[in-house]
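We show some of the complex, not the whole, and keep each chain where it was.
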Amino acid sequence: MKKFITMGLLAAAIFGGAARVQAEDACCPAEKGAKAESHISIAKGFQKLGRETGIYRFFNPQTKEEKADAYRAALIKTVEAETSAGHFHGAMNQIHKAHGVEQALLDQLTLQVEEAEAAGYVPPASLPPGLGQFAMILVGLGLIFLAIKKGFEPLLLLPIGFGAILTNIPMAGISAGPMPGQPAGFLYYFYTVGVESGVFPLLIFMGVGAMTDFGPLLANPKTALLGAAAQFGIFIALLGAMAMGGLFSIEDAAAIGIIGGADGPTAIFLASRLSPNLLGAIAVAAYSYMALVPIIQPPIMRALTTKEERGIVMKQLRHVTKTEKIVFPLLVLVLCLLLLPSATPLIGMLMLGNLMKESTVVDRLSDTAQNALINIVTIMLGLAVGSKLAADKFLNVQTLGILALGLGAFVIGTAAGLLLAKLMNKMSKDQINPLIGSAGVSAVPMAARVSNKVGLEANPQNFLLMHAMGPNVAGVIGSAVAAGVLLALVG
Amino acid sequence: MELLMQGATLMVIGMATVFAFLVLLIVAMNSSAGFFKKFAHLFPEEAPAAKKAPAAADPSAEIAVALAAIRAKRG
């Protein structure tokens, strides 16, 4: 009796699927699968392993038929297990679910390819799937090389590169969604649980807040304007993306622009909300350019300032009291909730971290936020971001656009900060060294160090580091505000 | 062209908001600085640090004192 029901369910499964896929495929895989499992000969076993090696799959990527077969085999296995356990209802549910949502995923795959082909559009850099994975593994290795050998933001780029490799391993399905009766790949969980929900970037931002000293900004509030000016790069890049003849939607353009914010968690948070497909490329661009700040900024700084300006020694910063520092994070949060609620997740977590640090009453929480917690989340976030570096989403002309626009955003942000600093220097009674303007792009604390270094070249007695920290931390707030505006208007 | 217009609109609104926010923050920081300068006597610099001690959940110091006292009495 039970056997009979099982067979009926299987028949339903097979024919239900068949109606959507292809008629001649539908009757065989069950038998094939059954045979394959009951007699694994040595030769067939090696053949199976051989067909699952990466080296074979780089040149013979999984076809749509193979994917559908794998899917159907998983389904049949689950349905059989359910049925033999007396879960007839559960088995029915599996079949229903499988032919609904999940089958739709396969259909979508098919459709997307067909549409793209029908549209006659082949992205210039596109590779066949298998070679695309191979190329992305090289990209991952490249990111790891940059992280280790060149010191490019290794805390993020090493895990991102590693995640890119893991994701692109053929047949391993490390970032694949769940199949019927089987768990998803583990990077799929990292991404959905941590990035899609926004939790990982926000926890990182809390840790950043706990490591940030807003004292230099409080000592010289007007340098906050420089942190505003440097966000100009964000919007120019957005405009550039919109100008690229339909290559990017408005959501994409907003997510790309935020690279100019020079702030990793903000970029990841916004991209995960507005343009998840581009998340990988955006994060890679953001962190790479942040690592390149010491190379990108100095020529612009020298071009836009005179040697005299660069030599300006600024007035020493006043002492900031403990109470001011405690009140500051609450002040920013209140301002933000009054004016721009959409920015409060980012600003709120940044300020929570800072309040934990400055209040000194919860030092153990602040220490953990700066160490164990941020480190754990960084590893998982890096891997999850890397899991979005699939070949079809990275090896295309969009990524070239993103890289170009991101560089433009950094350059323009730097220039905007410098120019406003020049202007402020002319209008203010206390002298302002224009070099601190470039620190407004954030990239904490790299950009502030660059200001200091370029300043020392012009005048060996000119220590700008603390002065540049003001615009530097203001730039973090500035780009979170920009992200809030984009979320409110585009999201 | 329309896309560009949209981008430009976002730029104007975005930069205006960013500047507005940070200008207001400057005002707030200056007010805060003024306030705490004026009422500095109400906020002694080390107050919160002093408050921290009783809040710390570590009874070891007191226990140590107690044990020392006990031993002193015994010995």
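As written, the chain order gives the labels A and B, with residue 1 at the start of each chain.
By definition in this document, a contact is a pair of C-beta atoms (placed from the backbone, for glycine too) under 8 Å apart; a residue touches a chain by one contact, two chains touch by 3 or more.
Everything quoted here is computed from the prediction, not taken from an experiment.
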Counts per chain label over the entire file, given a single displayed copy of each: A x3, B x3
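Throughout what follows, only the chains that are shown with their structure count from here on.
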Centre distance in Å when chain A and chain B are each reduced to the mean of their C-alpha atoms: 30
Chain B - residues contacting chain A, complex: 3-4, 6-8, 10-11, 13-15, 17-26, 28-30, 32-33, 36, 40, 43, 45-49, 51-52, 55
Chain A residues touching chain B - in the complex, by the definition given at the top: 217-218, 221-222, 224-225, 227-229, 231-232, 234-236, 238-239, 241-243, 246, 250, 253-254, 321-324, 326-328, 331-332, 335-336, 339-340, 359-361, 363, 474, 477-478, 481-482, 485-486, 489-490
